[in-house]
Structures are given as structure tokens and as C-alpha cells.
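Apart from one protein chain that is not included, each protein chain of the complex appears where it belongs.
A, B and C label the chains in the order they appear, each numbered from 1.
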Amino acid sequence: MSNVPVSAFLALALILFCIGLYGALSKRNTVIVLISIELMLNAVNINLVTFSKYGPAPSINGQIFALFAIAIAAAEAAIGLAILIALYNNRKTVNIDEMDQLKH
Amino acid sequence: MENAWLIPLFPLLSFLVLLIAGRRLREASAYAGILLTLASLAMSVYMLAERFTKPTFKSESVWLTIGDLKLTAGFEVNQLNALMLVIVSLVSFLVHIYSRGYMHGDERFPVFYAYLGLFTFAMLGLVLSPNLLQTYIFWELVGLGSFLLIGFYFYKESAKHAAQKAFIMTRIGDVGLLIGMILLFWQTGSFEYDEIFASVKEGAVSETMITLTAILIFIGAVGKSGQFPLHTWLPDAMEGPTPVSALIHAATMVAAGVYLVAATFPLFAASETALMTVSVIGAFTAIFAASIGIVQKDIKRVLAYSTVSQLGYMMLALGSAGYVAGVFHLMTHAFFKALLFLAAGSVIHAVHTQDIEKMGGLWKKLRFTAPLFLIGTLAISGVPLFSGFFSKDEILVAAWVHGNKALFWLAVTAAFFTAFYMFRLFFMVFAGEARTHMKNVHESPGSMIFPMAVLGVLAIASGYINTPWFGTFLGDWLVEGNSALGHGHVEGPAWIMIVATLVSLSGILLAYLIYVKRSISRDWLISRAPLTYNVLRNKYYIDEFYGMTFVYGAKAVSLFLRFIETFLVEGLVKTVTVFVQTLGKTGSKIQSGQVQTYGAIAFVGLAVLMVIFALTGGYL
Amino acid sequence: MLSGEFIAFIGLALVAIMGGVLLLNLTKVVHMVVALVFTFVSIAGIYVLLSAEFLAAVQILIYSGAITIIMLFGIMLTKHNDESEAKGIGWRKILLFLGVLAFGAAVYIGIYDLDFTSETSSLHVKNTEQIGLALYSDYIIPFELTSVVLLVTLVGAIILARKDDNGKEGDKE
């Protein structure tokens, strides 16, 4: 049954995570950055679900975790976007380069 | 002889007393100096007399402990030491007296006497030293005395340079001595002369080591005795007051090199190469300095070059295994050269110039000085019946017997030159008419004449203690009980004496013809061989050569190092500074306030750490 | 060897990765978001392969549906200057790319031969029921807390996104 090795799922998760990471750290558009973060969360979810099936102690718990993660991710996306829009209203930009208030 | 250690202490006392109380004593300082030196002289004479009957006395105690090593200090009275004690204290005593007249009126009169005391102390200490280390210590102190006295007229730039030059050039030699001494110490385990000689005799030291150390010690002697190639300081040292020239740069300190070779003679005798080196350097210096002496115009410089030349003679004698000849000439030379210098001082005192071109016709005006100067000149020229004749003859015999005929003929030629330039000097100063107008030429005071008279007597008489005619007392006594020093008297062919006489007489004759009869033009050399004349006049350009090579060499090295200092060392520091500053600037640039950048950097750091862990296997 | 499951996995994985790559390389923001929808859907497929049917459904609902829509709204509510994305390849991007590669490689070393000899699981049997049971028994408290979080999110989002009448209140420096 398990002719797809565990490492293949993990590798897929890793690749997606890396893409998400790269996107999150390099893109200038704040929306894309938020989406990249969603992608990273997804990669993590793949891991959770994989281990819930093929892990050393398979159980439903992994899927539950993934569920929670999705819920929180949805909340995060909403808040993130809200902040983005608030910021946009103030500064008229979504370019992340110009958000440097931390410096001051 | 147990009290011989007191001898150097009298002059030291004089030094200290005059240093502290000199300002109050003013010219009375002279008496303190004279009395204390007299005490030394008296004790020295007593020691010498005692040494005729008693064996060598040596006493030592520990000076410095280095872990298990014990270095000693003490004193020794053997034949050579006893003889040197008398020579040194006698000349010093006479110079003390003489200076009272010569230095009269100088504002630093007490200082002068203090320095004289210091020098005499060091010289006597040197003579009494029973080991190389102590010799070295006093060797340097003697150099200090010489340095201080050359630079006595400190406000003259030339005196400053002369003093500096003297100190540094002799120090170059001293380093040779130091190395040789330390090498010998690790070979033989001792600085003591007798222990070193014993192990050399037993063959405990390899042949090459003996040669090496002997030559290194000889380098020390070369520096002190103004032998080629370290001779240039000695003529310059004439910047010092004339009594100093007589004491230090004629009779005692410069002879210390010869004394050192004589004192370590068994070491040299064990190595043919070392002896050869000594004799070749000696012979070369003798003729070399004599040739320069021919054209010099400064009365003291002529005498200085003659000193260099005569010291070369002594070295030649020692190198030819003529221990007695060397020491004998050392003694006679001390007397007649001191006489010549004192007489020259008396002349300078009278006419206030040192240029012999400006003198002339002084024979009648200086009733006492002139004959005394003549005695000295005759003695140094090797005219029979004067002391120089006997000692020079001994040297020639030794050179002939030792086998190197080329050196022998060199020595004979040098003798000819000596006779020629000494009489050139004499005739130019005393004969004929005054070449410039001299006011107030007056004979020197008695305090100056008396020492000269004593030395005059000695310049004649001292030769007779070691003659082929009446017996070689000195020689026999010197080598008594020590076979390593060679024979007391070396038999040579009788014609050598005749040749020597002829050579010196012909030199005198030539000088007479040129400078008195004027049957040969004075400008003969200038017109015939201007190049040779110029080379001689400029002392073979040795000073210039040293200036170009060593002085500029040292400067160049220094500048090169400064280059390193500014660019390498400081550059290194600058690099570090710039690096740190750049780091700081980059760091503050990274603080852009952009969360994304922060994240990126933090992440890259994490990645680097992970890679490191993965590679070192610390992962999992 | 080439079982149907494997082929399905390869296909889904390729689509997911392609979506990610397109996300990085497209220039228009809307296109990026759409590219990502492919990824989300393929991930749902992966979930099915991993016997998590309920999760797959949730994935499609939340990600492909809700989140993507929110993002599109976000994009539409703001102005986008696409050229800013295309501004050359700076040193930072290269460094970051290398860092990501290194990170990936380092993690890959850890996972490439990972295999657990696990007992057969029974997750695919009544998957939704299993989740439901677990959620309302063991995970009841986290579940309730999640709902609180969602409520807070709701309120917070509204407050944040509300147009500020007082002008520049948020512009504190």
C-alpha cells in the first residue's frame, strides 16, 4: 500500500515550504507575502497529515492539528489583510520596502 | 701584593671626590688628582718590585651567581700586569701634572680631572683583571673615559662627532670581544684566563673554535687599538685636549688592544691562522697609517697616525709570536709617544694652532720643548741608542724569524716612512723660519716641562732593559714560568739591526733634504702623483666609504623598517579599524526597519547554522 | 512499481510545485494568487492520498475558497504597482536564494531516507467521524478556544479595516 515513500511527501512539503519562505522574504508586495506565508502553513499541514498516516504512531491527532492550523491560518489571513488595508489607507502603498517604521 | 686592588681605587676616589666637590675645589682639584694618582704610582712601583721576587698573585671572589654558575671577580698580579700597572700609573701621573699647566683657566677644570681619574681607574682595573669578563667590563669603562675626554669640549660639533665615533667604532670591536668571550665560556666553562689556557692546552677546545674565538677577541683589540679597518676614530679623537691624547690615545688605552692580545697570547699561539691574521692586520696597518701620516698637516693627526702605525707594529710582533717584542714596544712606545704628545701639546699651548704649515722656527723659542720633542722623534724613528731602536729591532727580528718575509719587508718600509714623516713634522715645526707671524710665543710652565723631561729620560733609557748588547732582562722576566709565551729573546741575523738603522737614517735624510735643505721640492708628490696625494690626503677615503656604506646602510635599513612600520604594522591596525568600521556601517544599514529584511537575515543565519550542523554531523 | 497512487502523487506534487513556482515568477498580483489556487487544490488531493478526506474538503473550502477570495479582495482594495516587483535581482535575493537552497538541502539530508515501519492505520475508515469524535472529546477546549480566536479575528478585522475618520491617527512615528 505504501508505495509512495514518506520522504516523498516530506520532500514535497519541504519544497513548498522553501518556495513560500522565499516568497515571503523576497516579494515586495505585501499581499504576496501574506499568501506565501499561507503556502508555508500549507506545507506544514502536509507534514502533519503525512505523519498522522505514516508516522511512528499513526493516529488522527495529526489531522486535528492540521485542522486547527487551517483555522488559525484563516484568521491570520483575515487579520493580515485588515492590517494591510489599514496601512494602505494611511500610507497609500502596499510596497513592503516602504514600511520601515521599525527603524524609527 | 694582596693590596693591589687598592691601586685602581685611588683614581676612582679622585673621580668621586672631584665629581662631588669639584665645584668648590676649583683648580685645587688638580692636587687631589695628582696626589691620588701618585699613591697609585707608588703602589704600582712597589708591586712591580715585589713581583721581581715573588710569584704571581691572584685573588678572587664570587661576583655574580647564575643558578649553578658562579662568575668571579678579582685581581691578578703577574709580570705583564705589574709592568702595565707601572706604565699606566706613571703616564697618568705625569699627565695629571702636565694638565695643571695645560688646562689652566678652563672653566671645567675639575671635571677634566674627574674624567682623568675615571679613566685611570678603568685602565688600572683593566690591567689587573684576571678574567675575560672583568677585562671586558673595564674595557668598556676605559672606552667611556675616552669618550668623555674626547668630547670634553662638548660645545664643539667636531668634538661631539669624534666622541660619538670613537665610542661606536670601539663598540663594534667590543661586540667581537663579547662574542668571543661568551663562546669561549661555553667551550671552556670559565672566563678565567688560566682556566681557558689550560683547556686550550689540553685540547678541550676544537681548532676552529680557538681560531674563531681568537679572531673575535682580536676584533675587540682592533677596535680599541685603532687597527685597520676600525682605525678611523683614533685620528678624530685628537679633538680631545692634548694631555688626553697623550694618556689615552697614545700610551694606555689604545695599547689596551695590544695588551689584550698579549694577555690572551696562549690562545692565539694555539692557532696559526689567528696569529697570521694578527700579524697581517698589524703589518698592513703599520704601513697604511704611516703612508697617511706623510701628508697630514695637523700636528696631532700626524702623531695619531703614527700611533696607529706603531700599534700595527706591536700587533705584527705579537702575530709573529714575538710576545716580548710586542710588550717591549708597547712600553717604549708608551713613553716616547706620550712624550711626543705632551711636547706637541706644549707647542700648541705656545702657538695656539695645530697646523704645522703655520709653524716653523720654533727651535729657538721653545728651549725645552724642542729638544724633548727631538728625543721623542729620534726614539720613534728608531735611531740607535734610543729606546725605539731596540724595541723596533726586536719586532723586525721576530717577524724575520717567524718566517713571513713579506711582512718583514713591509715592516721595514713602514719604519722608513715613520722616520720620514716624524722628521718632516719635526723640521716643519722647529726648523727654518716661522711661516706666519706668531705673537707671544712663550715656553710652557714648569708643570708641563717636568713630565716631559721625565718621559724624555724614559724614552732614551727604557730601551736598555732589553737589548741584545747588555742582556734581555725584560724578556726573560716576562716569559718566566710560562712556556706558552715563547722565548724571552729571539736570536736573529745581525744585519737586521743594520738595515733598520740605515732605513731610519735614510728616512731622516730624505726629510732633511726636502724640508730643510729644500733640495727636493716639497710639492714633489703633489705634482708627480696628484692622485696618490689626494688619496693619502683624504686618508684613502675610508671615512667617506664608511659614511656611504655603513651609515647610509643603517639609515636605509631604518627607513625600510619605518616603511614597514607605517605600512605594515600601522596598516594592519588600519585594516582592522576599517574592517570594524565597515562592519558597523553595514550593520547599521541592515537596520533598515524593514521586517522582511530582518527576517531574511535571521533566516540566512539559520540556514548557515543548519548547514554547519549538517556538515559537522551535529544534526540529528 | 508505478501504482496508481504513485502516479497520482507525482501529478499532484508537480501541479503544487508548479503553482508555487508561478507564484514566484508571475508579474501580476492577481495571476499569482490564481496560480496559488492550483497549489491549494493539489494539496487537497495530497490529503486524499493521505487518507484525510475531511481535511481535503476543508482545504478546498478554506484555502481555495475563503483565503483566496480574501486575498483577491485585498488586492482589489489596494493599488498595485507591478513594476516594483521586476526591479532586478539584488544581492539580497541571491543571498536569500542560496540560503533557501542551503536550508532545503540541510533539511533534505534529514528526511531523505526517513521511513517508519508503521502499522497499518485505519484513518480512511470513517475519517470525518473520527475527526469529529476527537474534536469534541480530547480537543474540546482547543476547539472552543479556536472559536474565540475566530471571533476576535472577526471583530479585530473590522476595526482595523474600518476607514479612519480622524485622518492620520495611525501614522505615529
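The definition used in the following text is that a residue touches a chain if its C-beta (ideal position, glycine included) is under 8 Å from a C-beta of that chain, and two chains touch if they have at least 3 such contacts.
Keep this in mind: contacts and distances are computed from a predicted model.
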| item | value |
| --- | --- |
| Missing subunit (named according to UniProt) among the choices "ABC transporter ATP-binding protein", "NADH-quinone oxidoreductase subunit M", "4Fe-4S dicluster domain-containing protein" or "Aldehyde oxidase" | "NADH-quinone oxidoreductase subunit M" |
| In the full complex, displayed partners of the excluded chain | B |
| Candidates B:F10, B:F185, B:F386 or B:F430 - the one touching the absent chain | B:F185 |
| Residue of B:L35, B:A49 or B:L64 touching the missing chain in the full complex | B:L64 |
| Touch criterion as defined above, residue of B:E2, B:E157 or B:E202 at the omitted chain | B:E157 |
| Residue of B:N3, B:T208, B:S506 or B:S558 in touch with the missing chain, whole complex considered | B:S558 |
| Absent chain, residues of subunit B that touch it | 63-69, 133, 136-141, 144, 151, 154-157, 159-160, 163-164, 167-168, 171-172, 175, 178-179, 182-183, 185-186, 554-555, 557-559, 561-562, 565, 568-570, 572-573 |
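By our rule, only the chains that are shown with their structure count from here on.
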| item | value |
| --- | --- |
| Chain pair, B-C or A-C, that carries the greater number of C-beta contacts | A-C |
| Chain centre separation in whole Å, for subunit B relative to subunit A (CA means) | 94 |
| Rounded Å distance, subunit B centre to subunit C centre (Cα mean) | 99 |
| Where subunit A and subunit C are represented by their mean Cα positions, the distance between them in whole Å | 5 |
| Subunit A residues counted as touching two or more neighbouring chains | 21, 25-26, 97, 101, 104 |
| Junction residues of subunit B - those touching two or more other chains | 600, 603 |
| Subunit C - residues contacting subunit A, complex | 1, 3, 5-6, 9, 13, 16-17, 20-21, 23-24, 29, 32-33, 36, 39-40, 43, 46-47, 49-52, 54-55, 58-59, 62-63, 66-67, 70-71, 73-75, 77-81, 84-85, 87, 92-93, 96-97, 100-101, 103-104, 107-108, 111-116, 118-121, 123, 127, 130-131, 134-135, 139, 142, 146, 149-150, 152-154, 156-161, 163-164, 168, 170-171, 173 |
| Subunit A partner contacts - residues on subunit B that touch it in the complex | 591-596, 598-600, 603 |
| Contact footprint of subunit B on subunit A as seen in their complex | 21, 24-26, 33, 96-97, 99-104 |
